[in-house]
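The complex appears here minus one protein chain, its other protein chains still in place.
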Amino acid sequence: MSNKRIRIDRFYQFMTYSAASIAVIILSMIIIFVISNGSGLLNFGLVVNDYHAKFYNGGIDNNITFSQTERPESLTSEIYYSEKWGIGLIEEENREGNTIISVEYIDIDSPLRNMRDKNNDNNSLSLSEGSIVSSIKFYDKNSALTIHGAEHMINELDTSDDFREIVYSSLGGGVRGSIITTLYIIGLTLLIALPIGIFTAIYINEFAKKNRVTSLIRSMIEVLTGVPSIIFGLMGLAVFVPLTVKYTQADSANLLSGSLTLAVILLPIIIRSTEESLKVVPDDFRTASLALGANHTQTTFKVVLPSALPGIMTATLLAIGRIIGESAALIFAIGTAIKDDISIFGKSTTLSVHIWSLMTDEPANIELASTIAIIILIIVLVLNLIVKLIAKRFTKNFG
Amino acid sequence: MELLKKNPFRDKFNSKKEAIDYFVRTFFMISAIISSSFIIIIVVFIAKEGIKPFITDNNGIGSVNLFSFITGKVWLEGTAFLSNLYGVGFIIINTLYISFFALLISMPIGVLTALFIAKIAPKKIAEFLRTVVELLAAIPSIVYGLFGSGIILVFVYNFAKIFGIQSKGGNSVLATVLVLALMILPTITALSEVAIRSVRSEIEHGSLALGATKTQTNFKIVLLSAKSGIFTAAILGVGRALGEATAVSLVAGNARSGPSFGFFETTSTLTSTMLQGLKETVGIDYDIRFSVGLVLMVVILLTNLMLNFAKKRVGNINVK
Partner (left out) sequence: MENTVFTINNLNLYYDQFQALYGIDMKIKRNEVTALIGPSGCGKSTFLRCLNRMNDLIEGCNITGEVKFNEKDVYMNSYDVINLRTKVGMVFQKPNPFPMSIYDNIAYGPRCQGIKDKKVLDDIVKKSLTKAALYDEVQDRIKGSAMSLSGGQQQRLCIARAIAMEPEVILMDEPTSALDPIATLKIEELINDLKKNYTIIIVTHSMQQAARISDKTAFFLMGVLIENDSTNKIFTQPKNKKTEDYITGRFG
């Protein structure tokens, strides 16, 4: 073989190697990107915290007993501590990247554990660890604000015997609400889509005669797979939102309208996957069952459907992945409002749309978005690997 | 027996079993009818909302002229600008232009990767790459959008600087093309691989027996024989590119006039335009989204028809 041919061959080979490596590079870049941007915020608090910080205004009575506890040994040097009030403050960065002063330690005897709620006299307030102190207002001197720093705040407290008001909040920016919404939506959507999808697949495959009507039904469902999800979103907006507003207590786009929209998106996926697994079931099973005197219904439910179970499982897992990842349709069908109190008939949003909201804010919050992306990626990738394992098992059983 | 006589279905069904069969069957049929009716519901309801801007006076703004809507070069939001100058002509062109370039980038990479996986790589590496491609396909589009705004925008911004061009934070045609190219790559790779693997081995052996090298065979015979399947991959890739919304809206820059042909200009696609003005719940800015949705559906339908026609023409010349 001539040298020139060898060189040309090598060149073409090299091109396939480089092309294939691009896929690997892209995947690693995406993973590295979300991890490097998002891992800083990834902790348990993110998952259980509310997104919207709750603000409290606490006041104290005149006759209080100060705590006068010595600084505990466990506190690190970055923490500023007041013996008199029994409180340790630290400067941190929040999920939006701003500096905040948070309560790192608070003594059991601290007077701040027992405050009046200035917005509601019947309530008492207790400052807890993890709260964000935004300001302390005094009677006779200037307020201590976040921008003055934690050290200043402690000094001002130490030199005062009382204060007018302490304004503090819970740490916001959590995604608890969006996680709950996502879980609700997964449940609701599957509840709607699975039965309709499976029954449709059974009808087409087991009951329907092979005529033009059946093939029309099949191709009408097939067309749905080519429709972009944003179009489904429009349909949700035009059909399901008014429908749910009319017949439920909802007054705008809501979880139910979002689930209904997603159910329509998932129908073709579930139908196809179920049908494929129904087709694998050998006809002998059906004839054997019918020959034993079972009717069509019994045959379907007792013989055919159990064999199709792995396919239905796969479809369910893929559907969950799709629900978690879906954004375009839900922007229309649920809306982009991030909420902490979740109701089926209320507004709120899933993790994916949460990312979209964060990214379309000015300025965009890439860190928090990346953290959510890590959560989404882990779930979606794990689901896909499980599907792969099931597929392997399944082919082993029948092949 | 007494009971059986009273059964109104007695004449119709010979046994209880048959009656159950009948009801189950009807029930399943209703499911099937519901499933298949959604495509009609989609078209009817989007059309119903989408024609409103053209036939009503939109609360005094005036009705939108259909012809200038289809051919228009500017998009002025009505309630904000008190105008009925909605044009999607340039947006249609932008959308097609961007999808074309995305395909131009993804096709060679995707097809070569598929060839590598199917014919060249050792089994273990092929299995690994197949998993990589599947995972890429499983990544939600919003994550691609996030990656686009975090990495690709920065890259494009700096790249434009080299040419002395100040881009709008990297929001541009190029960024949109790159993000879309990433997103359709797994689709094209996976489908091309199936097409390549289904090439009959006799044809390959025929080429090898003629003294062609393995590489010559792969590039000249295998790819040629898989042409029809690869074309299908391209059609699906284009379909995805045309309909992709959230990721695109994060990197396009939402140009209000155009078309934008320069790679560093901001742009807008049909989908990104639909995601504008989300706050509206009534009025023209609400309705017009449906009109754009209608246009998107027509564009996708026409592109598909044209590409399928082209596929048949290409197929007829050489492939069985």
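Letters A and B mark the chains in the order given here, with residues in each chain numbered from 1 onward.
The rule is short, and it goes like this: contacts are C-beta pairs under 8 Å (C-beta built on N, C-alpha and C of every residue); 3 or more make two chains touch, one makes a residue touch a chain.
These numbers come from a predicted model, not from an experiment.
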Listed residues B:S207, B:T246 or B:T273, member touching the removed chain: B:S207
Touching residue (missing chain; options B:S31, B:T95, B:T113 or B:S225): B:S225
Touching residues (missing chain, whole complex) on subunit B: 200, 202-203, 205-213, 216, 220-221, 224-225, 227, 317-320
Hidden partner chain, residues of subunit A it touches: 1-2, 4-5
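Please note the rule applied: only the chains that are shown with their structure count from here on.
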Computed distance of Cα centres, subunit B from subunit A, in Å: 25
For the subunit A and subunit B complex, residues of the former touching the latter: 1, 5, 9, 12-13, 15-17, 19-20, 22-24, 26-27, 29-30, 33-34, 37, 195-197, 199-200, 202-204, 207-208, 216-218, 220-221, 223-224, 226-232, 234-235, 238-239, 252, 264, 267, 271, 295-298, 300, 321, 324-328, 331, 336, 352-353, 355-356, 359-360, 364, 366, 369-370, 373, 376-377, 380-381, 383-384, 388
Residue ranges of subunit B in contact with subunit A within the complex: 17-18, 20-21, 24-25, 27-29, 31-42, 45-46, 48-49, 108-113, 115-117, 120-121, 129, 131-136, 138-147, 149-151, 182, 185-186, 189, 213, 215-216, 218-219, 239-240, 242-246, 249-250, 271, 274-275, 278, 281, 289-290, 293, 296-297, 300, 304
